[in-house]
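Removed from the display is one protein chain of the complex; every other protein chain stays in position.
Up next, chain A:
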Amino acid sequence: MSAAVVTGLGVAAANGLGTEAYWRATLDGRAGIREITRFDPSGYPVRLAGEVSGFVAEEHLPGRLLPQTDRMTRLSLYAAEQALADAGVPAAGGLRYDIGVATASSMGGFEFGQRELENLWSKGGSHVSAYQSFAWFYAVNSGQISIRHNLRGPGAALVTDHAGGLDAVGHARRQIRRGTPAILTGGVDGALCPLGIAGLVSTGGYTSRTDPDGAYRPFAADADGAVPGEGGAHLLLEDRDAARARGAKVYGELAGYAATFDPAGAPETGLRRAITGALRDAQVVPADVGLVFADGTADRAADRAEAAALAAVFGPRAVPVTVPKTMVGRLQAGAAALDLATALLALRDGVAPHTAGVDAPAPDCPIDLVTGSPRSLPLNCVLVLARGRGGFNAAAVLRRSQQ
């Protein structure tokens, strides 16, 4: 079976627009968390977010796309264009079936949707946008990316909450194995509007801290929830032989992937099973893994469960673990996609970004959390974890590509 490798990255995150700007900010420990500016959050129990500031849609998208796109779709189109350009894929006309699209979504174009609901209920049906029929729905980014870049291979959108970023990439590898040479994948997400924040609030999973410094504290003893954010990453996943044939640079190989579920009433073994499944799929042993990007929800029980799963597979404090999401927020379907991009940059440069804002893990989380500053490491293999509300788990193993 041919391997799937990543040949292009595009990033949009609160601390950096563009892959290298994001990576520099991350290694410098510069966070993009602040009080929400998109609306007045003073009456809300969640007031901080990782907003992508400095993104001017008009600079990146043709004017005709503006009335028909939610903000997260604009960020997605930006990241997709960056990923394709980074991969050096030439634009092509005609029946281009050689590239497909598989993105992750969670709430769709939610701010767009809230605005149209308001138009309907305050002014009447005739005030609803003609674009509402698709601008808010979950497949919108896949459709818009496919149209903008003439990508006619298989198209799909996966929704598994925060695990979606990994599941979309796993789906992309499946399409490559079925014969499509490349899939534009990953996820860019965000719902930083009043209705979206109300939804996040209802989960109880987000902090009500108002000081942005160290507000999102995964694995810390005083963790009290994540900070929401917007953004994510798109990746071009490509058949290794096809990438070699065109002389593409390779960030790394998607060597392993597994998804599991924890149904109510059963013992919660899903995350550990996803980890061991992804390692087995990659044909590596735990000792081969040099770094883990944890899901790190900053919910005490979920953090303990994740630390326990890691300790069960690797041994207590046996592998460096990091959560650089503390600098950008938990990006729903974009979160794990951004972690994959970050992991590939870590592999490239041999450095583990740190969990900015957290001094040390709680005693009941027996993990070697990378804190304080980035850690230089020889890396061959990196594990990325993600969980979604309801019982979703996913794990992916990235490996430095033998060139």
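Just so it is clear, contacts are C-beta pairs under 8 Å (C-beta built on N, C-alpha and C of every residue); 3 or more make two chains touch, one makes a residue touch a chain; residues count from 1.
FYI, contacts and distances are computed from a predicted model.
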{"item": "UniProt protein name of the chain not shown, from \"4Fe-4S dicluster domain-containing protein\", \"Predicted Zn-dependent protease or its inactivated homolog\", \"ABC transporter permease\" or \"Granaticin polyketide beta-ketoacyl synthase 1\"", "value": "\"Granaticin polyketide beta-ketoacyl synthase 1\""}
{"item": "Given A:T19, A:S76 or A:Q144, the one touching the chain that is not displayed", "value": "A:Q144"}
{"item": "Residue among A:T185, A:T260 or A:T371 that touches the chain left out of view", "value": "A:T260"}
{"item": "Residue of A:P62, A:P90 or A:G125 touching the missing chain in the full complex", "value": "A:G125"}
{"item": "Chain A residues touching the omitted chain (full complex)", "value": "39-40, 43-45, 68, 95-97, 100-101, 105-108, 110, 114, 116-118, 120-122, 124-125, 128-134, 137-140, 142-144, 146-147, 149-161, 164, 167, 171, 174, 177-178, 191, 194-203, 258-266, 269-270, 273, 388-392"}
